[in-house]
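Questions regarding the structure given below will be posed in turn.
What you see is the complex with one protein chain gone and the rest in place.
Each chain gets a letter, A, B and C, in the order it is written, and its residues are counted from 1.
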Amino acid sequence: MTWLLFAMAILLLGAMAVLLMGRPDRNVSWLGAGSVVIASVLGCVPVVQVLSGGSVEAVRVPWPVPFGEFFLELDPLTAWFLFPTLLLSALSAIYGVGYLRVWQGRRSLGPVWFYYCLLVLGMMLVLLARNAVLFLIAWELMALASFFLVTFEHERESVREAGWIYFVATHLGTAFLLAFFLLLGRETGSMDFTVWAEKGVPTSGPASILFLLAVIGFGTKAGFMPLHVWLPEAHPAAPSHVSALMSGVMIKTGIYGLLRALTFLGRPPLWWGWGLIAIGLSSGVLGVLFALAQHDLKRLLAYHSVENIGIITLGLGAGLLGVSTGSPVLIVLGFGGGLLHVVNHALFKGLLFLGAGSVLHGTGTREIDHLGGLLKRMPWTAATFLIGAVAISGLPPLNGFVSEFLIFLGAFKGGVSTGGAIAVPLFALVAGLALIGGLAVACFTKAFGIVFLGEPRSEHVSRAHEADWTMRLPMLLLAAGCVLIGLFAPVVVGSLKTVLESLTTLPPAVVSGNLAATTSPLSFVVLGAVIFLALLTVLVLLRRNLLARRRVEADVTWGCGYAQPTARMQYTASSFAQPLTDLFGLLLGTKKKITPPRGIFPEEATLKTVTPDISSEEMYRPIFERVNEWLSQLRWVQHGKVQLYVLYIAVTLIVLLIWGLR
Amino acid sequence: MMTNLILVLVVLTNLKLLGSSRLGASIRVVAAQGVMLGLLPVLAHVHELSLHLAALAVGTVALKGVVFPWLLFRALREAEVTREVEPYVGYITSILVGLAALAASFWLGGRLPVSTVEPSSLLVPSALFSILAGLFLIVARKRAVNQVLGFLVLENGIYTFGVGIVAETPFLVELGVLLDAFVAVFVMGIAVYHINREFDHIEVDRLDRLKG
Amino acid sequence: MKHEALLWLLILVPAVTGALALRLRSARTILGAMCAGVGISVALGWYVAGKVLLSGPVSAGAEWLYLDALSAYNLVVMLLIYGLSSAYALVYFRAELREGHLTLKQARLFASLWCGALAAMTLVFISNNLGIMWVGIEATTLLTGFLICVHVTGESLEAMWKYILICSVGVAFAFMGTLLVGASAHGLGLSAPEVLLWTRLQAHAGSLNPACLKAAFIFLLVGYGTKAGLAPMHNWLPDAHSQAPAPVSAIFSGFMLNTALYCVMRYVPIVEAGTGNTGWGLRLLTGFGLISILVAAAFILFQHDLKRLLAYHSVEHIGIITLGVGLGGLGTFAALFHTLNHSLCKTLAFFAAGRLGQMFGTHDMRKLAGVMRVAPVWGMGLFGSLLALIGVAPFALFMSELQILKAAVDSRAILALVLFLFGAGVVFVGALGHAIPLAWGKTASTVQPARAGTLETLLVVVPLVFLLVLGLWMPGPLQTALNAAADVIRHVSPALAGSPGGIMP
Partner (left out) sequence: MNTLSFIPLLLALTLSPLLPGVINRTKAFFAGRHGQPLLQTYFDLWKLLKKGAVYSRTTTWIFRAGPIIGLAAALTAGMLMPLGKCPALLAFPADFLLFAGLLGLVRFFTVVAALDTGSSFEGMGASREVFFSALTEPALFIALATLARQTGQLSLSTMFGSVSNAHWLHSGPVLGLVVLALMIVLLAENSRIPVDDPNTHLELTMIHEVMVLDHSGPDFAFILYTAALKLWMLGALVLGVVLPFSSGNPWLDLALALGGMFGLAVVIGVVESVMARLRLLFVPQLLIGAGAVAAVALILTLR
């Protein structure tokens, strides 16, 4: 734990230092990034220690704040979430050095790095805190820091708007958490997580209310479907390395919180599992559908975060069903799959956001339909982005496939043997996950294909240049991570053992038994992957030999006889996704603005599509408007006539007198 | 005996105020009311008449009977107004409301178990009635002067209550109260004067620029 | 004996300074003298209050003057605010002198009234006699009345008129209540000088006449509540706050409201004991608190004038404090803590609003935008204080509100919890919507950036740091002080004494 305390101290010092240092920005960046990297390295030591079965003593320091205690503990669950957090924080920090260079001189970079360090610190504290007050403070610190990071480019109206939405969403979420923690505190007479975990809530107690509060509160941060509105706003607005951090790990603190909360709430009734699966399905399917309809690259990725949170939630839901029916298979595979996907998503979503960042950095636009042919100009970014895309589509041999494999396997194993009440949701999960997979492939073939392949669609591309090494290195490492987890799946899954033991109350033997039942097929999967790669090399060589002695020419793309194909003729992101968006048009409510070609020699024809977020349009806007109207009724109270003001006082007095003396 | 007589008179003066539109008349009525109330403590404790009671009576009469009217008349002269412009509530209605308020104050007075020094069933109700009447004046009239008057009536009501019930109210407190009342009216007078000079009218309902 | 002298001095020093101010010849010297006088009384007051908080109540003048933990705590906060505001007044009026907006006459008026108000408020805190306490409040009202229109304009006059009229009426009710309290003590054989002494009444609280006491409390709550700005008696407040010069607004919402609320708190234990500890009075307080929060929320949502926005924030926070007291137990503790936090935060906000208003020449938030660029220091002050006001951690206000919420949950007042969270949520949505453009919006080209001097920077940084520190760390002394003060309100009745509000066991 001393390591972690050191890490946090370094973060704090780094934050202060960058704030005080001011110019020159170059050194500021290095100072900020450096402190984050060092902190992460230090932090990883105990994390690895715990994940490999060791244990780290907790820190309990009295903290003179009512009901507060500076109580940090590193149990396997925390460690599991802390690892990707530290990793991605460090990599994004390195990336940030290069990414922020554009602003040097135009803007003091001190604050950015200050808030970046605070954000990392906040996330660490959230994961480590074992006292409700400390947790809440850390939670709010995290929100505040990320708010200031999101509003980095606050000259832009849209960014300010996004900042507002983000902060409002996260704060309203916190309101539910306040209720959650305080109610728990009342039920148990303590604000101490360990006490809560031991005592739990008597089933007579308001367990279900607490569950709902936790789902709403933490779900807002995680981005469950109806509560996700802030993601597609905040992620595009934030600087890309921050988007990577937020989408990669910050939203996972919501998942962490939900898991933590579940450990307090005792044996769950069946409907909790159903609820989580329902949430997972809606988030997953709708998330990927909305992503499909976007043509802003970062917005698209943001919606994919919603989708992946959905997948994780599906895992948790399956696990929860397992808990309430006492089926270890479901528990291990469900929670295991969910947890593994947390890490995987951190890797490939981080990677993809960094890639999107380099594209933005190089071309100055996030509009997919203005890009194209970038692969030639930014080969590294393209290659890594491709790996990320394959991984997030859940295709072998990369890591995305592994976690989804676990969840699928769990669902199948559970569904084959159990009764309808369990089997139905599980098979719904299977179908949904399959659909999600198919749509994800559609979405990322689009994203990668339109952005990096084909011919440039606008002059933005001509300016494009490959990112410098500070930006390439993190992407390469993350891509490597995706491949490695794919190839060493059994090992990684094995390392879930300690986590699952601490999370669930299952005896170690059961956990390891069920994990073994998973790792054996996984080893086959890996075998398959190896064979695949072997065949790949063989075929490459074969092709080389075949073509070696023959004529290989280059020409224009075959336009089916059309002599002058132009870049404008290419398929765009919108047209690529059009069949699917039309099919699901009812859900998406895509708005089209068309000027169709007219006459024999049409001058111009345009198509403009916007897909506003359904829940913010259909749900929040109406609610806010209703509340507005309702409250604005009160405004006549303050009409400026002093006589009536006095009248209020008189009436209040008389009414109270009559009430009091009746 | 005398007490009751005075109290009845107070009630009647209140009703008169509710009914009258001429500001000058209202000021005189309030002055009269002030004088009567000034005498009230003396009459209430004829037997143990003490120095501080006497002093208090003198002070009260001087203030409520002389100084306040003078201040208000000055304000009137500044503003060159003599009558209330059409009020929110007409005079007949006002009197009816007044009677209702009287009933209400009797009810409340009944519920309020205070043992008066000089037992009089009228004391508490009439005090409450003055308070309500004062409030009503403030709410229902438009001229600033009328609001000052309303405030004075309200003060009178509380004063009635004070002298009638807590005979032992420390002298210092009484003094402070009187002083405050004086300053209040003084301040209001100045305010009226300023308002008149700034807007050349003293109709409060037209002071509604600040809202929302 | 020594304390007696000090207590008297507490009132005399500002009074004398005020009188002196009327004699001086130049505006600068006047302001200087004013600050000196305030400084002295701050020193005195803190010394005495410290003594009290460490070693029990002191009384003087045949018990007419009395200082216990509750009043001492309030006195400390009040003097802190007054000190800051006086320093700020220098900054603020120096700017006005430069533009020649401030005549000698106005300066004299301001200084004397400023000191007079200080004397009056001090009187409120140190008087044991409820009548004198009332006199103090009334005096405050009348003295501050003129402060609103140091610059005589149509609006300021209108605001002053409303303020004077409404508050006089309200305070008159408060006096009625005071009398009724006295009446309820009838037949306890208390002699004339004793009958309105808080200590005496509190000693006999159990045997007071309940019906009388209830009526009394209603009158007091409505009366002092008017002065404290509880809805629906708050209507004077936005006008007065928006029209008064910034230092005055700071004092108004920084501590004058709390002074009135303090008077109500004084009566809470008596009433509770008198009505048999049924929580009758507390329910009233809770109700007023919640109504104030909701009403304020509605108006914050649609506000365009910065100072009015802040005024409505005051209504909200006074409501929160009242709610806390109404919840009792931990709530009382938290409410007192919140008093300090809110006062600090709100004064800072008004400081910033005032200076920025001078720079932009308006308080209309549709024109007043992008302050972070124009004036980084004051901009930070405004944005920071606004964030703190809407309950963003790790500022201290988050902490106190958290404890009040806890009090609500622990006493199973779920409705209060829900309404509070709803109100706070609306406030957050609305106020943040104002704050972001304020901080970063598009600035009109006419405004030229202004550098902030050391004093100004200090005036911004000190409160902010203070709030941050208090949010993350509550010093032991403060905690004991708060507990002592809270116990004054709640110790009488076991029904009130909830969890100690100390560190968790």
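One rule holds in what follows: contacts are C-beta pairs under 8 Å (C-beta built on N, C-alpha and C of every residue); 3 or more make two chains touch, one makes a residue touch a chain.
Fair warning: this is a prediction, and the values are worked out from it, not measured in the lab.
Asker: Shown chains touched by the missing chain?
Answerer: So, taking every chain into account, the missing one touches A.
Asker: Looking beyond the chains shown, say which of A:54, A:105 or A:528 touches the absent one.
Answerer: A:528
Asker: Which is it among A:106, A:551 or A:662 that touches the chain not included here?
Answerer: Result: among the candidates, A:551 touches the missing chain.
Asker: Based on the whole complex, identify which of A:59, A:195, A:270 or A:395 touches the chain you can't see.
Answerer: Here the residue in touch with the unshown chain is A:395.
Asker: Of the residues listed, A:570, A:590 or A:609, which one is in contact with the missing chain?
Answerer: Once the missing chain is taken into account, the touching residue is A:570.
Asker: Hey, which chain A residues sit against the chain that's not shown?
Answerer: 372-373, 375-376, 386, 390, 393-396, 401, 405, 408-409, 412-413, 415-417, 420, 423-424, 427, 430-435, 437-439, 441-442, 444-446, 448-450, 453-455, 517, 520-521, 524-525, 527-528, 531-533, 535-536, 539-540, 542-543, 546-547, 550-560, 565, 567, 569-571, 575-580, 583
Everything that follows uses one rule, which is that only the chains that are shown with their structure count from here on.
Asker: Looking at the contacts, which chains touch chain A and chain C alike?
Answerer: Touches both chain A and chain C: B.
Asker: Give me the ID of the chain with the smallest distance between its Cα centroid and the all-protein Cα centroid.
Answerer: C
Asker: Which pair, A-B or B-C, has more C-beta contacts?
Answerer: Most C-beta pairs in contact, of the two: B-C.
Asker: Where centres are the averaged C-alpha coordinates, which chain has the largest centre distance to chain B?
Answerer: A
Asker: Using mean CA coordinates as chain centres, what's the gap between chain A and chain C in Å?
Answerer: Roughly 44 Å separates the two chain centres.
Asker: If you average the CA atoms of chain B and of chain C, how far apart do the two points sit, in angstrom?
Answerer: 31
Asker: So which bits of chain C are touching at least two other chains?
Answerer: 161-162, 165, 169, 211, 215, 238, 299, 302
Asker: At which residue positions does chain A touch at least two other chains?
Answerer: Correct list: 635, 638, 642, 646, 657, 661.
Asker: For the complex, give me every residue of chain B touching chain C.
Answerer: 111-115, 131, 135, 138, 144, 147, 151, 154-155, 158, 161-162, 165-166, 168-170, 172-173, 176-177, 179-180, 183-184, 187-188, 191, 194-195, 198-199, 204, 207-210, 212
Asker: Which residues of chain C touch chain A in the complex?
Answerer: Going through chain C, the ones touching chain A are 161-162, 165-166, 169-170, 173, 211, 214-215, 217-219, 221-222, 226, 232-233, 235-236, 238, 284, 295, 297-299, 301-302, 330, 333-334, 387, 392-394, 398-399, 402-403, 405-406, 409-410, 412, 417, 421, 424-426, 428-429, 432-433, 436-437, 439-441, 471-476, 479, 501-504.
Asker: Give every residue of chain C touching chain B within the complex, in rising order.
Answerer: Where chain C meets chain B, its residues are 129, 131-132, 134-135, 138-139, 142, 145-146, 149, 152-155, 157-162, 164-165, 168-169, 172, 175-176, 179-180, 182-184, 186-187, 190-193, 195-196, 209, 211-212, 215, 238-239, 242-243, 299, 302-304, 308.
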